[in-house]
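Only one protein chain is missing from this complex, and each of the others stays in its spot.
Order of writing sets the labels: A, B and C. Residues in every chain begin at 1.
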Amino acid sequence: MNITFPSLIALLLFPGGLFLLSSGLFFEYVDRKLVARFQNRIGPRWFQPLADFVKLLAKEEVIPAGTIKSLFILLPIVALAAALTAALSVPLFGFKPVFSYNGDLVVTLYLLSMMTLCIGLAGANTEDRFSIVGATRALTQLFSYEAPFMLAMLGPAIALGTWNISLINQGATQQSLWFIISQPIGFLAALIGLMGKLELPPFDAPEAETEIVAGALTEYSGRGFGLFKIGRDLELVVGLTLIASFYLGGFSTPLDFIWKVFVLLLITAALQSLFARLRIDQTVGLWWRVGAILVLCQLVLIIVGNTLSPFVAPLFGG
Amino acid sequence: MDTQELLQQALEIVKEWTIEVTQPEENRRDIYIDARNIKPAVKALLIEGRWGYLSAITGLDSPEYQIDEETKERKVDPEKGKLEVLYHFCNKAAIASLRIRLPYVGAEVESICDMLPSASFYEREAMELIGITFKNTPITDHLILPDNWPAGVYPLRKTFKGFEKKAQG
Amino acid sequence: MEPKQKSEKFVVPIGPQHPALKEPGHFEFTVDGEIVTNATARLGFVHRGMEKGVEDRNWTQGLYLMERVCGICSHVHAMAYALGVEKLANVQAPPRAQAIRELVAELERIHSHLLWLGVAAHEGGFDTLFMFSWRDRETVMDLLETITGNRVNYSANVLGGVKIDISDAQKDALLKGMDFLEERTEHYMKVVTEDETFLGRTRKIGVMTFDEATLLGAIGPTGRASGVQRDVRVDSPYAGYPDFPVNIITSDAGDLEARFIVRIKELYESYRLVREIVDHLPEGDLTVKVPRRIPEGEVISRVEAPRGELLYFMKSNGSDKPERIKVRTPSLCNWGSVLTTAIGHKLADMPMILAGIDPCFSCNDRMVMINGKQSETQVWDWENLRQYGIEYYK
Partner (left out) sequence: MENLAQEVMDKLKTWARVNSPWAIHFNSGSCNGCDIEILATFTPRYDVERFGIKLQGSPRHADVLVCTGPVTLQARDRLLRIYEQMPEPKFVVAVGSCGISGGVFQGCYNVVGDISEVIPVNVYIPGCPPRPEAIIHGIVELLKSLQK
């Protein structure tokens, strides 16, 4: 039931703005609650992220000396805008994406990594030593997980031969074999890549609370910090939907969407509480040595599979 | 080797510099030595003799008291009285303490940091709190007291009665 | 990221709030390229002037002051002070009181080691182990509370004995608690020896050889991890230790991992001791009279705190106020030995080495001064040091 909405409402209300923001907050709640439960704690109440966000908006914005004032204010807005636009061409909640055009996969992936870029810039903008260290770490981590994550997302795209997310989503639903089974490495690289992108615990060196205060965002308070936080929640929503629609056989109904994304959330929360924080050099090492090569040979496999598929279609279930 | 033999061995090692030996407790010996030969004594006892380890350096201020005429309460007599530095060496249950008596004015001892780098902490603490200067100790800035602490004021001296205003500095 | 900040020395704003608490301190490393050539510390952020304070308090008030030198090992300080006063007044506390003192001391060692395990795990970013070890630590805190009435600063000691007694109900609670903790400790031993990320940060790091440790006077688990047979409970037993002996635990690897393993093995040792004391607690009364005015004399009272040997030098002048009390805490000694062996190690290993000795003076606004060879000084924060380490290892 792919009903389309008049684009304005879609943009502001339903799959777009307000609903997306609240779902971002809800996802953050589920994530924090799961991690807390894994650590045998009770965890926050359901409206906690909303309270955090509103409180941050109401706090005094302190703009430290030695920073470019306009950039300081602009960066969080750009980051949030990037996350919001990335959500437009993604089949949120099982509905047809608002704008879908050929090649929107590349645009979405680019917009998703805009956020880390903005955080890196925000860190470098202030003179505070912690944020400079945090910024360098964030950018190093960006370079390390970006390539394997992108390659992992291209896997299903090449297998189905299209670059349009909604078409991939439909293609995935008709697949007899979910991509998670036919391309397991791709799934792993995508999921761990998403955790690297969002700096979730095993990869949270850039904002290691015990080490560098709050990393690149040390100097931000009030609105700026709130916008960054909600931007990151949105990225979590968009990322999970992307991976679920590609690798878990797409979704045709919202119900489909809910249980698949919840399963992914469960896995990420488990991964978060299982591992100690990897040192930044270990994360970079892990990605370049292990991640990139695995995904590359996976892609080669798919390409070979595709070219041979006319002769060997039944075998490969192509 | 039980405690008494250990103590005997320690006294043996340090015999040539000993002025006087007292026994405050059955497993302890206090060996009074002169300030000048602290280095050879420590060298013999710790480096060559391998006798236990330096557990602590304590600074002691034991002034002579005299009764002040008007106020009739005990007042510290500035000239008499002495400062003392104690080097405690522990080996199993035995404790040998090298004690040095120093005058109030010009209380100076040779630093043993060149032989035992980790002693610099104890020396810095004694320097700051009691005012015993350790000649050529590597680091002399404050270990414990705040940076804006008035120079020449040693809190653990009996003459120090705290600052007039409650929270100065 | 080699140091390139401005040269003049400036006070760094308050650094990261390390959720693992501890007093602020400040470390100074002189580096020549990567290798540390000189290391020292600047403490004193928590110096409250207690040695002077105790001189204008009488002996019993002094006990309550000395208990608050360090919140984590408060019983050990009070016991050392009380034993010293009893020696001065040549009075002997009854055997039941001595046994109860040892019991509370061992419970405190368990709580301190579990606390440290959580803190070290949190330092490496392993929050789940931090949460789990602190959750299990609650069991020993409850036991301490049932026996002494307070979770921290239990002030079980009184000059001349103990003011708490162990009833049978408390005895079973103790035994049950020990079984639960023993089973949990097996789990932690497995984690510490098998978890790759942990081993990556601890194996072969901060090695202190045997003769270095003996000469420099490394004490407590840090020294014993380098094979040094030094444990005051064994060398000169005090309180109840002659009747309930301890077997000393050492490992000769001398690196950070060995320090972890020695502490966890000491946990097992403490469980055994607690069970033994609870089974044969001697009968008898709890205190003995100690005169208000302590006769003149000098005494050294040595006690084994969770972090190492704690030394009290006490001098009395016959009045009801002490003449001089010198407290040498174990961490001061550990600092000296570890910072001296730090010379020659890489700057990158410093954070874990300093966390490894379970420093009571470890800091939350650790400022590190790096005087480069060309004598320009940069002030770094703890996380810069840690980040520098990480960059270095890349």
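Going forward, a residue touches a chain if its C-beta (ideal position, glycine included) is under 8 Å from a C-beta of that chain, and two chains touch if they have at least 3 such contacts.
For clarity, every value in this text was computed on a predicted model and none was experimentally measured.
Participant: Of the chains that are displayed, which are in contact with the missing one across the whole complex?
Facilitator: Looking at the complete complex, the unshown chain comes into contact with A, B, C.
Participant: Which one, A:Ala51, A:Ile68 or A:Ile181, makes contact with the chain that was left out?
Facilitator: Reading the full complex, the residue touching the unseen chain is A:Ala51.
Participant: Which residue, C:Asn58, C:Asn153, C:Thr193 or C:Thr287, contacts the hidden chain when the whole complex is considered?
Facilitator: From the options C:Asn58, C:Asn153, C:Thr193 or C:Thr287, the contact with the absent chain belongs to C:Asn153.
Participant: I'm checking contacts with the chain that's been left out. Which of A:Thr162, A:Ser221 or A:Asn306 qualifies?
Facilitator: The one listed residue touching the chain not shown is A:Ser221.
Participant: Residue-wise, where is chain C in contact with the chain that is not depicted?
Facilitator: 13-14, 16-17, 19-24, 44-50, 52-53, 56, 64-65, 68-72, 74, 115, 130-131, 134-135, 138, 141, 151-153, 360, 364-365
Participant: In the full complex, which residues of chain A touch the absent chain?
Facilitator: Touching the chain left out of view, chain A contributes residues 32, 36, 39-45, 47-48, 50-55, 58-62, 130, 209-210, 212-214, 217-222, 225.
Participant: In the complete complex, the non-displayed chain touches which residues of chain B?
Facilitator: 145-149, 155, 160, 162-163, 166-167, 169
Assume only the chains that are shown with their structure count from here on.
Participant: Could you grab the centroid distance between chain A and chain C? Build each centroid from C-alpha atoms only and quote it in angstrom.
Facilitator: 44
Participant: For chain A and chain B, what's the span in angstrom between their mean Cα positions?
Facilitator: So the centre of chain A lies 64 Å away from the centre of chain B.
Participant: Got the chain B residues that touch at least 2 other chains?
Facilitator: Residues of chain B touching two or more partner chains: there are none.
Participant: Hunt down the residues of chain A that sit against at least two other chains at once, touch-wise.
Facilitator: Residues of chain A never touch two or more of the other chains.
Participant: With touch defined as at the start, can you tell me which chain C residues reach chain A in the complex?
Facilitator: 1, 5, 12, 15-20, 121-129, 131-132, 135, 195, 197-198, 200-201, 380-384, 386-387, 390-391, 393-394
Participant: Contact residues on chain A for chain C in the complex?
Facilitator: 38-41, 129-130, 133, 136-137, 201, 204-205, 208-213, 273-282, 284
Participant: Using the touch definition from the top, list the residues of chain B that touch chain C in their complex.
Facilitator: Listed in rising order, the residues are 3, 24-25, 27-28, 46-47, 50, 53-56, 58-62, 86, 88, 90, 92-93, 95, 97, 116-122, 125, 129, 138-139, 141-146, 155-156, 160, 162.
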